[in-house]
Each structure stands twice: as structure tokens, then as C-alpha cells.
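Here it is, the structure in full.
With one protein chain withheld, the remaining protein chains of the complex are depicted in position.
The block that comes next holds subunit A.
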Amino acid sequence: MAELDTSVADVPVTAPPPKRRKVHQEDSTESTPRYDTPDAKEGQDGKDKDDKSTLRVSIREQQRESPSASRSPSPKRRDNYYSSDHDTSRISRSITRSPVSGDPTPFRTPAADAGVDVASEPPQPRQPTKPNFKPRLILGGHRKPISQVRISPDGRWIASASADGTIKIWEASTGRHIETLVGHMAGVSAVAWSPDSKTLASGSDDKAIRFWDRVTGQPARSRPLLGHHNYVYCLAFSPKGNILASGSYDEAVFLWDVRAGRLMRSLPAHSDPVSGIDFSRDGTLVVSCSTDGLTRIWDTSTGQCLRTMVHEDNPPVTSVCFAPNGRYLLAFSMDSCIRLWDYVSGQVKKTYQGHTNAGFSIGGCFSVVDGKAYVTAASEDGDIVLWDIKTKEIVQRIEKAHDGVCFWVDLHGDTMVSCGQDGKIKVFRHRGPVEECSMAAEAATSEVPNGTGDSTDRAAPEAMDVDQDQSRSISPLKTDAEIKNEES
């Protein structure tokens, strides 16, 4: 890390084109990275209201989901509630907010909630389990908005790339901060995990791609990959980890030999910045998308374009990924639509609507919850939205997960991670209907670690204990001084 490549600095920095995802520094008054708890934010205004609203949402949903909610007459009604489209859901939020805010301590009194939830009889077996993600952790430390957050393939680590030029690695289960990777000289737009979860690649506005060793926190390669003429904006590892695909503001897609750090192929891909890139599961195809509205599929071995997909209205596409089986593509476009393409026939099979995406490069992914697939996406109003693949209905909406824009959501198993303009990372965990009931008692206190430790109820499941204990023993993040030490 000591030797930073100065060649980048020597390149005359021309007036950078406007970036969609890059947002100027906002209210980052808390420069010291720390672990966020709702309690700690007590004194602040405005912001914590939204945080509270997140919590309220969780509670509200819990009551809805819990069997005790005999008020909701049928599951049908729940469906209606969730599948409400964007506008109505907004209304519903504003409605729910006012009565809850009238309640002085809605989530400080777990006993009250527990009394309602636990006392009720165990849940009837509901056949289709819906995604039911509950907030679990809030990770703070980045001083600027976070552009991308990714869970490692083994599910153990979270990597976040921020406009402050650093990448941070977190432990997914506890939220413990593991490492801050410093080396980029400009904001970092993209991170990608190697398939073995041991290496991290990062792409930055300094036009460089760097590899990091997850174990040591040191650069895995002494020199960054240089070659892009403009911001590196998106990255993807091949399934074998031997090729890295990168998309840049210079409108090209580069394929790199990871071992040698050598540029294998440069694809003159688009006529606008390349905004998203992904590999198919067998590594033979690369898909790239751009704000020119095109989504292109490339043959990895020959570098030829095999298919181009464009929607009639030609909306800018901001992110793209392959379906888990590789037969479909999910393209996020800036007309607030997510389209599922069958790339063989070149047809749109599904259009998912209900989120807001008009000005930023936001991302999402396919998610599998209890063996069923969903589409998960971030939204510019700070929400996270999950759709049923087949019915296109919204099955869960996590409202106000972030202040401002929520940029990226990633899922692995039951864990969901999101990041946003507020410089925070939120970790959510799916709770199945069986867990739901036993969880409910503790949910209010343990969903988000608040450090008070007032809950001494040991009857909760093991997993919950772990969450609580570890949340209390979280090590403080590195101070600025430490970071400087690393740099020198």
C-alpha cells in the first residue's frame, strides 16, 4: 500500500463527466467511524426520525405477520398490503407513522409487544413463505456515500465501496469491522469478490482497479490494473476467478487476466459509460449495460457481441445481472423499471415496477428465500423493494432503509445488505414464519443492537443471543490516525 502508483496522478485530470451515482458530500458530520446505534443517535434530529421509522416499519410488519394479527382477516389482505404499488405504499407509510409516533416508546417496551405476540398461539403453517427481512445491524464508518456493497460468495464477509475512496470489509454475521482498504485516490464505484472469497477487486474514479487480499488487508498485487481511460464503474469476476471484467466511463469493457494482471481483451462495448457488468454462471458469457440504453452479451472466449437488447423507449440501463441459472437477465433502467430479459429470444419477459429510479445508478439482485426466487432492488427514495419473479407483485418493501438514495442491495441466503447516500450499511435478516413468533419477543430490542442490554430473556434462540452478545463487544473502528498509519 505504501507505493501508490503515481502515474495516475500525473495524468492531467480533465473535467470529469457528471456521474450519476457519485453524489457530493452531504451531512457527514460524524467523521469518526463508529458503530451506529439508535440510542447514540438520540440527540440528533431529523435523521434519527427516519431510523426510527425503519424500526417502526419492522414492528408494524411484525404485527402484521404474526399470527396474533387476527385483525387482519385473511392472508389475502396481507398480500394487498404488500403488493400495493409505490404511491399507495407511500400513503400507507405516512399513515402508519403518525399513530406510532404518538406512542412514546413503541420499541423500548419489548414486554408489551412480546405480550401480544408470544402469548398468541403458534403460527398456522402458511405454505408460501414470503421474504420477511428485518433490520439487524447498521454499520457506519464511511465518510461519504457508499456506492456498492457486496456479500462474499461464502456469505461471511461484506465489502463496501465508498465515495470517500476506501473499501471496508465487515463480518456479515456480527457486523464487526475487519479492514479498511486505503489506496485509491478517488471514490470507489465498484467492488467484486473473487469466487473463493479471498480476494477483492475494486474499481475507482482514479481509473485503477486494485486487488486486495481479504485476509491480510494488503493489496494482493503490488500494481493496480491500469488501462481504462476514465472512471472504472463496474466489476465482475468470472466464476473461476481467472478473469475480471470491468466496465468504465470510457465506454469500453475490459477483460483482464487476473493472474498476470494483463489486459486480455478490450471490447468497444457502448457509446456511453458502461454502468453494469456480469458473468454468466459458466463464465462463457459477459453481459454489459450502459446508459446508452443497450444491454449487450459478449462471448468471453472470442470477445464477440452475441446479442444486443434494447427496450423501445431506450431508457438508460444502470445495472445488469444474470439469473441464477443463467437463462435470463435482470436490467435496471432509469424509467423506474426493472426488466427481465430472455436473452435468447431477445424479449422482455417481466417488468417490475414500484421503486424509483430516475437519476442514479442503483442496483439489486436476484434473491432466493426459502427456495423461491425474488427480485430485490434499491430505490432512490431509500426503500428496498422485493418482487415475486412470476407475479411481479411487491412482496416486501423496506421503507426508508436509507436517508436519501439507497444505491445497492446484495443478498446471500437469508442475509440482505444495503448501502446508500447516507454512508451507512444496513444488514437485514430474513425471518421465516416459524422463527417469527419466537423472535417477536426480542425483536424490538435486538433487531438493531442498541447496546443497552436490557433484554435478559435467555429463552430466545441461540442465534439471537449471538447477535446480541457480539453486538455489545464490537471493537471500535479504526480511527483516522490509524488509517493514516496504514497509508504511510
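By our rule, a residue touches a chain if its C-beta (ideal position, glycine included) is under 8 Å from a C-beta of that chain, and two chains touch if they have at least 3 such contacts; residues count from 1.
Here, contacts and distances are computed from a predicted model.
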Which of "Bardet-Biedl syndrome 2 protein homolog", "PRELI/MSF1 domain-containing protein", "Set1 complex component swd1" or "small monomeric GTPase" matches, in UniProt, the chain that is not displayed: "Set1 complex component swd1"
Among A:Ala163, A:Ile297, A:Ile398 or A:Cys419, residue touching the chain not depicted: A:Ile297
Absent-chain contact - pick from A:Ser160, A:Ser202, A:Ser238 or A:Ser288: A:Ser238
Contact partner of the left-out chain, one of A:Tyr343, A:Phe360, A:Phe407 or A:Phe428: A:Tyr343
Interface with the unshown chain - residue positions in subunit A: 5, 7, 194-196, 199, 211, 220-221, 223, 225-227, 238-243, 257-264, 280-285, 296-297, 299-302, 304-310, 323-328, 340, 343-344, 346, 348-351, 366, 368, 373, 389-390, 392
